[in-house]
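First the structure, which I've put down as structure tokens, then a few questions once you've had a look.
All protein chains but one are shown in place.
Chains here go by letter, A, B and C, matching the order in which they are written, and residues are numbered from 1 within each.
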Amino acid sequence: MLQKNKFVNNITYADAILSATKIMLKKNKDVFVFGQGVDDPKGHYGTTLNLHKDFGEDRCFDTPICEESMTGVGIGAAIAGMSPILVHQRMDFLMLAMNQIVNMASKIHYISDGKLCVPIVVRACIGRSWGQGAQHSQSLLSTFAHIPGLKVIAPTTPHDVKGTLITAIEDRNPVIFIEHRMLYKNKGLVPKGYYKVGFGKSRTLSKGCDITLVGISFTVIDCINAKKLLQEKSIKAEVIDLLSIQPLDMSKIVSSVKKTKKLVIVENDWINCGVSSEIISRLIETYNVKFEVKRIGYLFTPCPTTSALEESFYPSPEKIAKVSYEMVTKKKNWKPRKIKTKEIEEFKGPF
Amino acid sequence: MLQKNKFVNNITYADAILSATKIMLKKNKDVFVFGQGVDDPKGHYGTTLNLHKDFGEDRCFDTPICEESMTGVGIGAAIAGMSPILVHQRMDFLMLAMNQIVNMASKIHYISDGKLCVPIVVRACIGRSWGQGAQHSQSLLSTFAHIPGLKVIAPTTPHDVKGTLITAIEDRNPVIFIEHRMLYKNKGLVPKGYYKVGFGKSRTLSKGCDITLVGISFTVIDCINAKKLLQEKSIKAEVIDLLSIQPLDMSKIVSSVKKTKKLVIVENDWINCGVSSEIISRLIETYNVKFEVKRIGYLFTPCPTTSALEESFYPSPEKIAKVSYEMVTKKKNWKPRKIKTKEIEEFKGPF
Amino acid sequence: MKIKKFDYEKAYYLFKKIRCTEEKIIEIYESNIIKSPVHLSLGQESIAVGVALASEKKKDIVFSNYRSHAHFIAHGGNFKKMWAELFGKETGLSSGKAGSMHLGDLGINFIFTSAIVGSAISQAVGYSLALKMKKLNSKVICYHGEGAMDQGTFWESLNFSALKKLPILFVCENNGLAIYSDQRKRMKTLDICKKVKSFGVHTIKIKDNSTKNIFQNTQKALQRIKKNGQPVFLEISTYREVDHVGINYDFALGYRKKEKQKMMKSLNELKFLKQNTKNFKQIEKKINKEISDALNYSLKSNFPHKKCIGSNVTKE
Partner (left out) sequence: MKIKKFDYEKAYYLFKKIRCTEEKIIEIYESNIIKSPVHLSLGQESIAVGVALASEKKKDIVFSNYRSHAHFIAHGGNFKKMWAELFGKETGLSSGKAGSMHLGDLGINFIFTSAIVGSAISQAVGYSLALKMKKLNSKVICYHGEGAMDQGTFWESLNFSALKKLPILFVCENNGLAIYSDQRKRMKTLDICKKVKSFGVHTIKIKDNSTKNIFQNTQKALQRIKKNGQPVFLEISTYREVDHVGINYDFALGYRKKEKQKMMKSLNELKFLKQNTKNFKQIEKKINKEISDALNYSLKSNFPHKKCIGSNVTKE
């Protein structure tokens, strides 16, 4: 385990992103950061704060509001040997850049049979709660995982967000780098210097023998909270942070499920044709494991704005705990207490 | 079964689409057709041929090449009470319209709490073979199925394409209507007049007791051909045409799999986070069925242009038959003969 | 279309009502009762008021965006339901499903707005296509920021509206900012009208803040649209007083200077309208009552029932 010392800081997820970016801007002159508002006084939740001052306006710059072409600009620069990092304020805005991501970035290496490559990092932030509504809350992870040629990563901890971002920037492929607004303020121990967290590996956050909980991005927090609830019923949950969506790491899930025989996957997204269904299918098709499984995710509706309905829309520690309890005990006699998710409760906007 | 008579024609898939469109243009003055080249001399493989002459240039018109805005125009017209049919020459081009489809069309009914609705039909054609290459061959069915508020349908037979298109046009929701270039010339019995084939129902095309084959769009043809191969080994396959991707009909698959205990799902798409994984997950999660399953789909690469590699990219009757044989017999001792898929063999371009 | 005279009293009423509404939002926002981002129109009121007074109420169709409080009020949207919507209540315009970013009221043909920059513009054009097809004698009014013109869809939509000769008025509210990004950081050429003209659309540029001037030019534009059935583009310079989102002044952020003269423009215009309104006292009373009624109504209303979340995903 990491300990706080002169090489290790206790910093926020946002600062971890900023730190990774600074290290890479220093290390490699081909790296640059661009996107709407990256050089503004808020610096995308602090993740790009003052980079334009520290590294010059050529290496961190604002753009017009035109996601399709700015993605194309990034791809073109990447083809030319640069390492662009393109920042989007919301995942939803990527829908305007799907042509560049799906039809172009993911295919250029293949079409050129390896002669060109597209080392672009597309950072996208998932919005949630406090009235984000239908158009500022989407996640769409599986949409990207569906496309060959892309890598998709969704780190949850400050440690992993820094390490995977460095890996993403050094990776020579287009990487969809998925952040979550509600994680930016979370703190954790993070080495100060350069280090990489590899793609294609999920992370077991805590051990348990009764049931396996797999979370993705923010739902990892939900799983951790659900584990606490389940402890009250003496149920020991193992929590896995999926972390890498594409490539997908089945090994930790397989060995955990072999042990627990029970699996709950908590999507940070709609379930239909999601990553959870891919995990289940691989377990069934390829691995000789007998297990019970439930998927939890966004309700299959657009996200409502009013807080009165938001709660029903999202997975929660209680929902996860309840489903898990019923799978483990085969009983329906427990209603978990409502646990406060501090990230959600403390958020007061405005954006 | 349908019989050819004065009410029933033996016509192509393309003509069936044309027929449905004409019936609806006559029946409802709010229906109109637009899209690149719909009024040109080829009329999108004949599916819109001469509609502009028969119904006037206001009701069937060409557009500039700007998929995002033309989709928006369709949505705006739909909000205003029209029933637009927007035609895309290739599914891939929809990537340019994802913002309108995912962020707008699918959510407007919900955001307005039912006050607005968006009765647009987005027709999209999947390309295949003869050098379509990476950017003219994508299917991306599951991408749309992932989004609440959309309906997604992929008919395979002339009968169903006409019936579902009429249903789609009368449906008050955005419908992604997926066609396949290699189906346009296929013939089948089609009632001349108005009729509907409902959404949310798959179709059992032929009965069998040893294994269940589920196809989607063109892979239904592959499944039918695989069934023929399997007959040579006295294996009786049941073939289900999924037809409706969203809503998804589990009933026929469940009862078939209860009977056969063996399931092969043939995606007309990449497998990762695809519809097949959704079907498998629902079977495991919700239905008490014990079964073996394999998924077959596009290889997880962009589609190569050369015909030498195309074959490895796509599912084929042989691949399906081989996998099925091995599941049924537990033996690996059969290499099915190569069967000619006439749709693919006979195609000579140029587009 | 009858030629209307500028009605100072109505203008004062609407302008003041918008301003008071925004101020009330500011007043109560910290209490966290409006749990949702708000994009205030403070400083930009004269556009909404001038355009709305010139338009044909209940006949013209209005498209706006996430910054729509002013438009909504000026065009006469249901005020109580708007407030209830901000509060996330079941009596709101959309039972709380929409919130501030997606206001809509079909009673005045105010189309539920989008929070994706530029994404409603093509829909506005599509709606005007439908009006033409249905031979309905009305027009679409499409508000958008200058930032939305960064998006290619603006130019695609503009071209299509001209190509098909559609009855639509584009109203560009040019506050020179997209969040904290100055127009000059995003556009090479700032002469927006010149660009629009080159696409074949008639343009009118209004540089001052006069509600009357905006009213008159809008009326001219709408008449032109009625007459020759072709789009017109209106660019109106304006000033955003507070932060892009939320309720605070944002000068401390340092990205723009507080320009006292610009800050006063809207208040001066309000003062001017007031000077020309005889019974402004009554009007102010009326507004106060409307606001307190709406607040009470909204406070008393229930939140939507849980099961409401699943309704209206698709239309049966």
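Things worth noting here:
Heads up, the rule we're going with is that a contact is a pair of C-beta atoms (placed from the backbone, for glycine too) under 8 Å apart; a residue touches a chain by one contact, two chains touch by 3 or more.
Note that this is a predicted model, so its numbers are computed, not measured.
Only one residue from A:77, A:197, A:279 or A:344 touches the chain missing from this view: A:77. One of C:101, C:140 or C:162 touches the chain omitted from the figure, and that residue is C:162.
Within the whole complex, the absent chain has one touching residue among A:44, A:90, A:136 or A:151, and that is A:151.
Contacts to the hidden chain, counted on chain B, fall at residues 36-37, 40-42, 62-66, 68-69, 92-93, 96, 130-136, 299-302, 304-309, 312-313, 348-351. Considering the complete assembly, chain A touches the hidden chain via residues 30, 32, 58, 63-64, 66, 68-82, 84, 99-100, 103-104, 108-117, 148-149, 151, 172-173. Residues of chain C that touch the chain left out of the display are 150-156, 159, 162-163, 186-189, 191, 194-195, 197-201.
Operating definition for what follows: only the chains that are shown with their structure count from here on.
Relative to chain B, the most remote chain by averaged C-alpha coordinates is C. Central chain (C-alpha centroid nearest the global protein C-alpha centroid): A. Distance between chain centres (mean CA atoms), chain A to chain B: 32 Å.
Here the spacing of chain A and chain C, counted between their Cα centres, is 36 Å.
Note on chain placement: the centre of chain B and the centre of chain C lie 42 Å apart, centres being C-alpha means. In chain B, the residues touching two or more other chains are 68, 99, 103, 110-111, 148-149. For chain C, the set of residues that touch two or more other chains comprises 95, 97-98, 102, 114, 116, 152, 313.
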